Structures are given as structure tokens and as C-alpha cells.
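The structure appears below as C-alpha cells.
The complex appears here without one of its protein chains, the remainder shown in place.
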Amino acid sequence: MDYFYGPGRNHLFVPGPVNIPDQVIRAMNRNNEDYRSPAIPALTKTLLEDVKKIFKTTTGTPFLIPTTGTGAWESALTNTLSPGDRTISFLIGQFSLLWIDQQQRLGFNVDIVESEWGQGANLDILASKLAADTAHTIKAVCIVHNETATGVTNNLAKVRKILDDYRHPALFLVDGVSSICALDFRMDEWGIDVALTGSQKALSLPTGMGIVCASPKALEASKTAKSFRVFFDWNDYLKFYKLGNYWPYTPSIHLLYGLRAALDLIFEEGLDNVIARHNRLATGTRLAVEAWGLKNCTQKEEWFSDTVTAIVVPPYMDSSEIVRRGWKRYNLSLGLGLNKVAGKVFRIGHLGNLNELQLLGCLAGVEMVLKDVGYPIKLGSGVGAASAYFQNNTPLIASRI
Amino acid sequence: MDYFYGPGRNHLFVPGPVNIPDQVIRAMNRNNEDYRSPAIPALTKTLLEDVKKIFKTTTGTPFLIPTTGTGAWESALTNTLSPGDRTISFLIGQFSLLWIDQQQRLGFNVDIVESEWGQGANLDILASKLAADTAHTIKAVCIVHNETATGVTNNLAKVRKILDDYRHPALFLVDGVSSICALDFRMDEWGIDVALTGSQKALSLPTGMGIVCASPKALEASKTAKSFRVFFDWNDYLKFYKLGNYWPYTPSIHLLYGLRAALDLIFEEGLDNVIARHNRLATGTRLAVEAWGLKNCTQKEEWFSDTVTAIVVPPYMDSSEIVRRGWKRYNLSLGLGLNKVAGKVFRIGHLGNLNELQLLGCLAGVEMVLKDVGYPIKLGSGVGAASAYFQNNTPLIASRI
Amino acid sequence: MDYFYGPGRNHLFVPGPVNIPDQVIRAMNRNNEDYRSPAIPALTKTLLEDVKKIFKTTTGTPFLIPTTGTGAWESALTNTLSPGDRTISFLIGQFSLLWIDQQQRLGFNVDIVESEWGQGANLDILASKLAADTAHTIKAVCIVHNETATGVTNNLAKVRKILDDYRHPALFLVDGVSSICALDFRMDEWGIDVALTGSQKALSLPTGMGIVCASPKALEASKTAKSFRVFFDWNDYLKFYKLGNYWPYTPSIHLLYGLRAALDLIFEEGLDNVIARHNRLATGTRLAVEAWGLKNCTQKEEWFSDTVTAIVVPPYMDSSEIVRRGWKRYNLSLGLGLNKVAGKVFRIGHLGNLNELQLLGCLAGVEMVLKDVGYPIKLGSGVGAASAYFQNNTPLIASRI
Partner (left out) sequence: MDYFYGPGRNHLFVPGPVNIPDQVIRAMNRNNEDYRSPAIPALTKTLLEDVKKIFKTTTGTPFLIPTTGTGAWESALTNTLSPGDRTISFLIGQFSLLWIDQQQRLGFNVDIVESEWGQGANLDILASKLAADTAHTIKAVCIVHNETATGVTNNLAKVRKILDDYRHPALFLVDGVSSICALDFRMDEWGIDVALTGSQKALSLPTGMGIVCASPKALEASKTAKSFRVFFDWNDYLKFYKLGNYWPYTPSIHLLYGLRAALDLIFEEGLDNVIARHNRLATGTRLAVEAWGLKNCTQKEEWFSDTVTAIVVPPYMDSSEIVRRGWKRYNLSLGLGLNKVAGKVFRIGHLGNLNELQLLGCLAGVEMVLKDVGYPIKLGSGVGAASAYFQNNTPLIASRI
């Protein structure tokens, strides 16, 4: 029942799906249940209330959809927009590319703002487009908070500021798949209309739940949006919310109990501590990359991602070989370079329920792999650099003080 | 972490989600994995090959979509039809109603053939409509194999015969959610173009995987179908099938390993033995209902369902109270009556990985509940009737002979 | 990884090991831990405190020993007695026989009081022996509270009364393996000096933890007892209790977490409710036996056991065939007749985390098996008789009212 067994644990450092905490695995280790008994609505009620906290919203309405991030995107778009609607979307890497592709295939008129892969969204162009759009033909600004392919984090506060500066009524739709629960994210403060994530990212659950949160303005838009939708229709959920049994169709009991456990862990640690931990682990990773003499794919510090680091290999090397080698020799799972950066970068995911020593094990593995494939590395250099940072900055575990 | 604890096991007899075998629970008790490593494609390959066996198809192409039955419906429709297309659909209960609602909201022109709830699809009307449709405006015949709300099984072989009799090229789309892996189902022999089921039904998995199987004709239709779709687009899957890594977006690792274990169990028992077991358990249930002096909601024997029995309560009783009482006093989960039959029927699901003694425990519970709510029942009567059948017909467990 | 697969759940009705609640299975689904970290002592402290409640003692000292019931016996004896010491012990079935065998092999001088199998301990003989023993040569009265082989429960309050009547200082050692947590048990009130149970019985855990509780008088006796012992020596535990890290050698982390979960469930239900539930399930079983026209192995009502019922088959039948048949055809696990009653009785265990519908499924299975082997039974008769009792006496589930 296992494919390609190796001794010891697998070291899972792709930027999703990520390591599931034991507590969550335990919570999901169960039989099915009748989702129409009083138990599941009682559980769901707590989830809908608590999940808002990870979006930092009090006014949003969350939907826990049995789907993936791709489905969550589709839910965000089809509930708020009509075919032919003009959207602005930023092409900065593989996942923004895929979202744009989806927008186009769903019939929207996508105004693409492209940047070099490794750069963030070009917000100057956004500003000029909004400035020019006095007729308000732009119905939505769609942006990926954290581009998982390149490790680039966009500045959402600035997007909001630009929208406000031009008093533009466009909806603000955000893919927070590899950011929410890991990066600073403030749905209400930043006036985000739809935010979404997937269970297998920073929430550290199995894949299968798309979590979408809609602002009152987005809900209002859903009343007139003409995109065909049924499975993804928020309205079907809202109808059952009112009835108090919450589910228009069968949810995954397992992911509901898993989410309960995941949220409990996050709140026990403290969401802000979780975010600080992501920053700490990411900083350590970046210091290691520097120590190795390699380049971060992310071109400026302002875009550095705290959930994933894409590392550029020298031109004479094939980054895919690094990933293959890590898996074959050290039971280490790293992220491949995708599309334009295939063969050029490999990625270390450092999001979810993770700690310093797990990451240092990964960094030690990367060092050996780099040496394996002929890169002139001093073994221990990256680990030492990251350790120095961690040793100065890691707090005592709160429960153990 | 549990809501409304009661001693002992919950007796889960809703017609889905159903009991998960321990072997499957174990197989899913694991961490996430990188779905781009060689392990997941290797696993997926076996699944795609083996899942065809439960559809009894060699020519079909299966898709394992991270969604529910509702999403599987949407996948079947949007990949094969275009807005405005005429479909014939049979309204015989809550689930056929919901599928029709979906067809309408996705923009199809649905020609509804309605029957009284408790009856099967009116195939005479189908015949006359096909006969009249010499212009072939009907693009698809959509039928629910087993209507879960009323316990009615439609005759798919006959549908095929009628289509053939009139040499009608309409696509034959079948909701097999509460039938596949439990009832006799022959995709190839019956010329079904799209068949689908959900993981939480007879496969006895958690909710979250919609399993859709498309005939070559359906795949051909998908090339010209104009319904917007991205998440549900078969083409994205086919592209990755060719690449050999199978997944256009993140699958649930857990459901893949769970499906592997579920299929292994089904093949160990033998699919035809599984189907025979469902018939045996259903027959026992029907004999119990008869012994209780109650009426099966299903009006004729030809429509009797082997996966769920809907039982009509006398007019002076409220069937919802039976369900509530079962849960509150005996830790028994029964199915509610839905919509038109709300308050009038309650349902016993007898599908999935289940055996005689589990069902007899349920029947004993139903008897006590019936007495609780004032129905004049002889305790033991239904159990005795079912037992008499089981005692004559249950084979020895193959592995233990 | 499974031996002799059959569809559906196994119906486990041997009188131990019993069904483990899902909550306990979940709690034990974990990695090992360092038992010298602060976590395990913190956990252990709660366990030692709470486990006293199931013995109904405030003055006793509990030991959680990584062993089975047989080891717990050995711990009780070797810590309190010296080779050559005279004990009184009652031979009434297979488990009392085995304990007596152990006492003899450990070098004690065992004064055996034998009764017919199916009868309780002969306390009149105890009285006369104590009366005669003015020299106090009897060092311990050893009694099995509930003889699992015959389903006989002895009257411990009466034993204490007799000891008191004769002001006899003998230690009062009680095997509570198939009673504690299921039957009324009052260590302090009944002046029991050592009481013990095993994790796989009414506590509904896996096998592997012997739970022994010693009165102050027993602890005092352990200071002078000369039996060789190391693994089972209470003194090694007491030394580590004082140090606050509790364990003289490695405990099973898994059973500790499992015990925590098991106790939580028992306290959530309420220990007295748990005991009442055992009486209810046992009464239903006995009514079924009566309805079947079969005889309870237990000869008088005062000895009826609420945790196991041994059922005598007619002389022309072999009870072992019933057990074999149940397992082979219905996935039902019943208890064999042991030793003197081998072939003559089969046993239904109804202890641990169990509810009415589980038991009724078992009773329905027993009925079919009886018919299988040629006993003239009216199917449904026993289930009906038990159901009638349950329907009148089962309370609503407290958490669901």
C-alpha cells in the first residue's frame, strides 16, 4: 500500500500539500457520519465562525467547498462576474497564469498585466488602467497574493490603496492559496471582496476543501452575476445557512473534523505567532540560499515570500535533477520549477505546521543534493547561516515555559 | 472533538455517506505527499485501470475529480452539452429533481418526464419523445439509476433498448451515485455515455471524490461542447494523462490511497458477490418492512432498490420523529424523507461495506423506534423475517471456509 | 495485512478483548514520545488520580503495569505474600482455576474452596475456615469478582462482612478483570486490599496494561513480603512516584493516551450510568436466552453476571461449532466454553463500550447460528424479548436530549 518505500520519514517540502500535524491526522481518523444529524451542523457552525479569523474578517461570509484551489478560483469568479466582464489580472508565474487561463475560458475579458517571472504584480500599470477607466468597465481586479511558482508576495494593501485612490468600484478578488494562515492577511482592512485558500496549504490539511470568503459587496454582486454555476453557487449554501443545516450537498466529514483540529492548533499557537514563525523559517531559508551562493528567484526583497522560496540554479545545471535526486537518495520532496522556470529553479516550501529542525533537515538535504549534482557547496554553510538566525530568534515553545 | 457523544458505535444507515471499512480508514491514516513525485502517478495509474471494472467498461475513460456527486453531475453535463441543448430528464424524486434543477441552471432546455414519487422513470414517454424527435433535437437522455430519495431503481438496459429502437443518437448520461458498486451496472453493455458516482456511497470512502466515466462518444462530444468549464474540464485531465502525471491540479492523496484500499476489498470479495450481498441485505430489509405491516415507498417490485429502502409511515405519524428518535435514543442514523415525502417516509440505507448482523442491529433499532413513537409493532418481527432470509441465503465468508 | 477478510464489521462479543471506541483508537494513533519529558509525567499524574475513581477508592495506590491480567495477578500476590503463605481461593471456573494454579506455582499454600462450575464462591466454607483460623494462618482471601468462564459474579460485600465478622486480618485480594468499570465495585467500602483489572476488558482498550490498586494495608504488607519480584515490584514504582517521573521502566505511551481517552468517555457518560448500561444489556441478553429456551450456565440469579453470559447448549450439540459457525458465516466472535464446560457452553461478552443495537445485532446472529446448527429456534424471539426490555428501559443519550 506504499509506493517506493524508503526508511525514515519523507521530508515534505513542496509548497503544498504540506505536512499534516499528528493532531489533525488523528481527528480525521474516523468513520463517516450522517451530515443531517445535529452533530455536523453544530460542528460546522463553529468552523464558519472560526474560519473568519484566519481571513481577519468579521463581515465576510465563508464557504467551505469540497473542491481544490482551482475550484475555489472558479467559485470566486462565477459568483461575482458575468461572461464578457472585464477583469485585470497579473501574470507573474504559473499559478497566476492558470488563473488567467481560467478567467478566459469562463468567458471573461481579461486585461493581463504581465511581469517578468520573479517580479511582483506591476501596480503602476494597475493604477494607470484604473485611472483611465472612468467608465468603470473593469469589474474586478484579480490578484494572486503569493505566487507559489516564483515565491513572490504581492502587496495587497497597496492594491486597495490604488483602488481607493481612484475610487474605483471594481471587485478585489484575491487568491490566498499559499498565503492565508501563513502571511499577514487582512480581508476587512484591505477591503478584499473575495479571498480564498485551499485546505492542503498553510492550514496543513489534506487536499479537498476550498475555503472562500466573500465580502458583503461580493455577495451583493452574486445576485446579478450571470455566469452559469451550480456546484459552486454561493446561493445554495446561503439557503442552507439560513435553514441551519449548512450543506446543500454532502461535505467531507473528515475535512470538517480536520479543519476543527487545524484551527484549534492555530489558535493555540496564536495566528500572529504562526505568521511570525513563517517569517522566521523563510528568513532562515533565504540566509541559507545566500550562504550557498545561489540566487533567489524573487527579484526584490519587498516581494520575498515567507511560504516558499524559489532558488535559481546556475545555467549549467538542471533544477529538475535536484528534485529527482532529493527524492531518490534522501527521501526529500522539493518543488519543481514550473513552465518558464522549469529546469531553472527548484523550490522549498516552508509553510504550514513546521518547525526549525524540520526545515534545517531539509536545508542539510538540499546541500547534499547540490553537491551530488556538482555544485561547489560547502556542506553545513546554509544550515549554519539559518541556524544562526534561528538560534537568535526562536522563542521558547509557549506551552513549555 | 466529538459532538453529542453516546456510548458504543453509531449505527450509520443513511444512504450515504456510509460506513468506511477499517482497512480503508487505515489506508488514509497518513501524511500528505508530493503529488508530483513518481509515487502518486504510479498509484493513480492502477486506480484508473481498476476503477473501470466497477463501471464494467473497457472503453470508458475515468476521471477522479476532487468534488461530490453534484460536481460529478456538473462534469458530466458541461463536458458533453452546450447551453440551449435539449435534454430529457426524469423527475421521480429529490435527487432527480436536483439534477434537473442543475441542468436548467446550466442553461439546458430540459424536457422533464415526471412520475409520482415512488415510481420509476416513465420509459413509455421516453419512447414516444424519441420517436417524435426525428430531427434529433434531443442531445441527451439523463437518468438517475437509483433515486436515493424513494428507493427506486430505473431499468437502464431498457433505456438503451429504446434509444436503439429509435436509432437515436442522444447521449445516455447516468447518475449512478447510489448504484455503482452495489447494483448491477454495465456501462459498455448498456451503451452508457457518461456514468458517475461519489466516493461516499457504495465505494465506502469519505466524501470528496466524484468518479466520472466517459465513453468514446462522450469524449468526442466534449470536443465541441460549449458549456463553460475549467475545474470540471475533462480536457485538462486528458492532457495530464498523456504526460503521465495525471493531475491538472492537486488531488486528495488520502482519497487516492483510500480508493486503492476500497477497490482491493471489492475485488477480494468479488464485484458480483458485492452486488449479490446488496440484493440479499435489501431483500431482508423489505421482508422486515412487510413484517412490520408498513409500505415500501417504491410502488412496484421491478423498481425495488437494493441500496436504500424508503418506508412509508401511517398518515398519523411523522417520519422525521422516527429519525430524530433513533439518533437520540439508540445512536441510529436513518435517512429523512425529503421534499414531497418529508414526514411521510424514512429511509434505511443498506449500501456499502456492510453485513447481515449490522443490518439486523439496525432493523431491531427501527422496531424499537417505531414502538417509541406509537406504532403497534411486534418487536422482533422484522428482524425474524429478515433473519429467516439471511439464514437461508448467506454464504460462508469465502476466506474462512 | 488482514487475515480472513469478510465484508462489514467484525461483531466482537468475546468477553475481552472488547470493542475499542473510535475516540480511544484516535487517541492512540500516534508516534512514540520520550517518557522522561515533562509531558508523560503530567499525563500520568492525571491518570493515577482518575483511575482511582473506577475502583471507587480514595485511599488506594494505583499501578499501571505494562502487562496483562495474568501479570496483574502476579503483581498482587508477589507484593503482598511470601512463599509458604496460606491463601484461601475459590475454584469456580477457568479463570479462578488459573489464578489458583499461579498461586501454587508461586509457592503459596492454597486452600481451595471448590464449587460446581456455574455456581458462585461458597462463602459458608469461607466463614467456617476463617472461624477455625484463630491463629490467623490464612494470609489472604483471593477471589475472582466475576468468573469470565461461567458468567458468575461473586458477592464481595459479603466476603468483607465475613472477614469482619471474624475480625480476621487476612488480606482481601480481588481479581476484577471482567468486572471493574462494568459492575458495581467499591474498593474502599468493601475493604479490598488489592484490586486489579486489565486494559482490554471494560476499559475498552487494547491489551497490555494491568491496572492494580493497593490499599494502605497492602502497601504495608509489601514491605515484608518475601516473594521474589522485580518487574512487578510496587516499590520500584513508588520510588519513581516520589521523584515525580512515575516510571521505573518504559511505559506504553499509547496505552497512557488511550487510558486518558477511555477514562474521559467513562466520566462523560458517568461511571454509574456505565454500570447501569451493563446491567441493562445483560438483562436483555438473559431475556433472549430465556426466549430461546436455553439455560444460563449461572445457576442462581444472585450470581448473574452483567458482563458475560455463558449459555448452556443441549447435550446433543457442540457449543464450539456455534462459535466456529458464527465466525465463518456472520463475522460474529463469540466466546468458547473453556475446560470443564468446553463444548457445553458458549459465551456472549457484553462489556465495555457497547450499546443496545450492537448487542441486538449479536443476538440476531446467535439466533441464526443456532438455527444453522439445528437448534429449533424461532428467529427473532430473543431479539424481540431483549428489545422489549430495552425499549422500556434505555434512557435517551444524555448529550442529545
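By letter and in written order, the chains are A, B and C; residue numbering begins at 1 in each of them.
What we mean here is this: a residue touches a chain if its C-beta (ideal position, glycine included) is under 8 Å from a C-beta of that chain, and two chains touch if they have at least 3 such contacts.
Fair warning: this is a prediction, and the values are worked out from it, not measured in the lab.
The chain not shown here touches chain A at positions 1-2, 4-9, 11, 19, 21-23, 26, 29, 265, 268-269, 274, 277, 327-332, 353-358, 360-362, 364-365, 367-368, 371-372, 378-385, 387-388, 390-391, 394-397, 399-401. Taking the complete complex into account, residues 1, 3-4, 10, 12, 14, 16-20, 25, 27-40, 42-43, 66-71, 73-74, 83, 101-102, 105-107, 198, 200, 206-208, 227-233, 248-255, 257, 260-261, 327, 333, 336 of chain C touch the chain not shown. Where chain B meets the chain that is not shown, the touching residues are 1, 22, 25-27, 29-31, 38, 400.
Going forward, only the chains that are shown with their structure count from here on.
The chain with its C-alpha centre at the largest distance from the centre of chain C is A. Put simply, the C-alpha centre of chain A and that of chain C have 53 angstrom between them. Centre to centre, using the average C-alpha position, chain B and chain C are separated by 44 Å. Residue positions of chain B touching 2 or more other chains: 1, 4, 19, 29, 327.
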